[in-house]
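Here is the structure we will look at, set down as structure tokens.
Just one protein chain is left out here, and the rest sit where they should.
Each chain gets a letter, A and B, in the order it is written, and its residues are counted from 1.
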Amino acid sequence: MSNSTATAGIDESNQSVMSVKWTRRKEVAREVFSNPLTVLGMVIIGAFFLMALLAPLLTEPNQPDAYQSPRDWANIDSPPGIDGHVLGTDSQGGDVLYGIIWGSRLSLQLSLTVVGFTLVFGAIIGSVAAMRGGRLDNFLMRLVDVFLSIPELIFALAIAAVLGPSFRNIILALAAVFWVKYARIIRGEIIRIKQAEYVAAARVTGDSTWNIYRKDVLPNAVTPLVVQATLDMGNVVLIGATLSFIGLAQAGLTEWGAMVSAGQSGLLAGEWWVSTFAGLAIVLWALAFNLVGDGLRDVLDPKTEGR
Amino acid sequence: MQVRDYLIRRLVLLPFIMLGVSVVVFTLTRFTGSPVGIYATPNMTPDEVAALEARYLLDQPIPVQYAAWLGGLLQGDLGWSGVSVAPVTAVIGDKMTATLELALAAAIIAILGGIALGTIAGVRHNKGPDHMARLFSILGASTPTFWFGLLLLVPFYLWLDWFPLGRSTTEIWNSIGHPIGLYTLDAILAGSPVALLDALRHLVLPATVLAFGAMAIIVRMMRSSMVEALSEEYVDAARSKGLPEGVVIKRHARRNALVPTTTVIGLSFGFLLQGSVAVELIFRWPGLGQWVTSAILSGDQATIMSYVLVTAVIFMTVNLAVDIAYAYLDRRVVLGG
Partner (left out) sequence: MSDTTLLRVEDLSVHFRSSRGVAHAVDHVSFDIKPHETLALVGETGCGKSVTARSILRLVPEPPGEYASGAVFLRNADGSESDILSSSPKEVRAIRGDRISMIFQDPGKALNPGLTIGRQLAEVFGEHRLSMLFENAEMAGSKPSRLAQRVAQQRANAFQKLLFDVTSRGASKRLQKAIDESVMDALADTGIPNPRKIMQSYPHELSGGMKQRVMIAQALACDPDLLIADEPTTALDVTIQARILELIHQMQQRRGMAILYITHDLSLVREFADRVAVMYAGRIVEMGPSADVLASPQHPYTQGLLNAIPRAATPRGELAAIPGTVPQLIEPPAQCHFATRCEFASAACRSVVPVPLTTGPGRTVACHRFDCAESLGVPADDMPVAATVKGKPSR
């Protein structure tokens, strides 16, 4: 090991900066993929993505609203395997498998929108606060503290309740609540990096603040953000499902949490399939992103890096 | 001392943050249809409603309205709860103690179980118990509490009928006094084994379900800090003194591994508060969570907003307490090494 870094050190001065970065990225990628659990997570995510994207091909979309399961009134509350309903039907004849497939679209929509927005918005706020410092920083961080004083689920619950029960409002509520995490993370990273010597060196060379930010600060701050974003892809769906379970989504929506709720009464009558399968979908989704997030963290965490 | 300064800063900031939370909640109330709806009881006459509007200055600019709202709040007027058909302040006390009892029971399970499991996992690093603990952790982080609750409900309530729903059997509840408001403690004080058994039978299942998610993160943290502690030189030094392995693990490694774990314990309390919403709904537990879920279904804004305020206050207080505890331990351990 020591030999290889010794020679790499000599080589690096001859290689261009870009190709050095590329070799590092390949190393990181190899380490990530060497963990079988991480790979498993990625496979499951891939399966869900495919399921979500190909939903209109896998099933006949219901009219007028594809996100309401088509009602088969002849086969209500039927167990799995009867009459073409692979996973059974609910108390209104809605096909469970249909619900799971279209539910994955909703999960994808929810997680990508929320995480996409909060990541960018939170990063901007956090960056501005950290780079500017002073009173702006103070103000923004107090704001973050206020938001963090209210537990996420409860905050989102209140917002969604006020806006009215709908899936779209769940997305909005979660977006309004989740961004603070990213602001905090990136601010912490920037402050840590600002104190590092190479930023001072860059300053000496006369680089503008924006350039320093782009070239020195951002690439290093990215790592914890990526890990958090991956984990949040799972968390958002977990919390979103809880919100629809409580009743903050439209009735009959093919959303996994709502399906578990719809299947509740059936559970006590021995009709287990609706709640169980819908719940399993949630678990698998969250598990997959947790596995990948953990795998990324193990590889990218500065404490274990360069082992 | 820097740690003390940090804590003083936190304490000083606390009222401001609470104020900030009140602003957030107030903003939410202005999103609802009628702001006065929070205070209106069902049988009010139009005159009474008008009087309310005048009192809360609803025709004035927003900041003035906020001041009036805040004033009312501090005087104890949290509005009228539609679902409880009573002023919020009248019912919130009982709801709080119910949720508190559930959360405390879950916390005890999560902390004791989490520390024990995490220690074993750390000591048997990379062996059987460790892998099981990691599996447990990741499942705990991926399983929605409401689904887990339903999953346990079916066998233990439906089939075996070991544990009933709700918090108590009415006749037994009424048979003892409730000075503390925590059923288990009230039963002990009243010297009634029947009541205690009743309390525990109702408590076990929801507390376990609630504890699952919190325990998962505690196990995880305890495991990694145990692994780290066991790799420290002082563990070998302790062995070189001739101490038995059990003593080395418990007194030397675990004691130091517990310190970073306290931060996670504070975090997990947030999990418990959030999880209580779904758990109380499923197990018909008459606490804050069940209260707010009914409020959502009927659009009862007063309840929802009071719920947010109360949980925020509880959450902040617990976090501060945990931070103080950590600072006390931290002073000895982290600052030295």
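We adopt the following convention: contacts are C-beta pairs under 8 Å (C-beta built on N, C-alpha and C of every residue); 3 or more make two chains touch, one makes a residue touch a chain.
None of these values were measured; they are calculated from a predicted model.
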Omitted chain - touching chains that are shown: B
Of B:L11, B:A51, B:L135 or B:A237, the one touching the omitted chain in the full complex: B:A237
Touching residue (missing chain; options B:V85, B:L135 or B:V247): B:V247
Touch list for chain B against the chain that is not drawn: 232-234, 236-245, 247, 251-252, 255-256, 259, 332-333, 335-337
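Keep in mind that, in the parts below, only the chains that are shown with their structure count from here on.
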Gap in Å, rounded to a whole number, between the CA centres of chain B and chain A: 25
List of chain B residues in touch with chain A within their complex: 13, 16-18, 20-21, 23-25, 28-29, 31-32, 138-139, 141-147, 150-151, 153-154, 158, 270, 273-274, 277-278, 281-282, 292-293, 295-297, 299, 301, 304-305, 307-308, 311-312, 315-316
Residues on chain A engaged by chain B in the complex (per definition of touch): 142-143, 145-147, 149-155, 157-159, 161-163, 165, 234, 238, 241-242, 245-248, 257, 260-261, 264, 267-268, 272, 275-276, 279, 282-283, 286-287, 290-291, 294
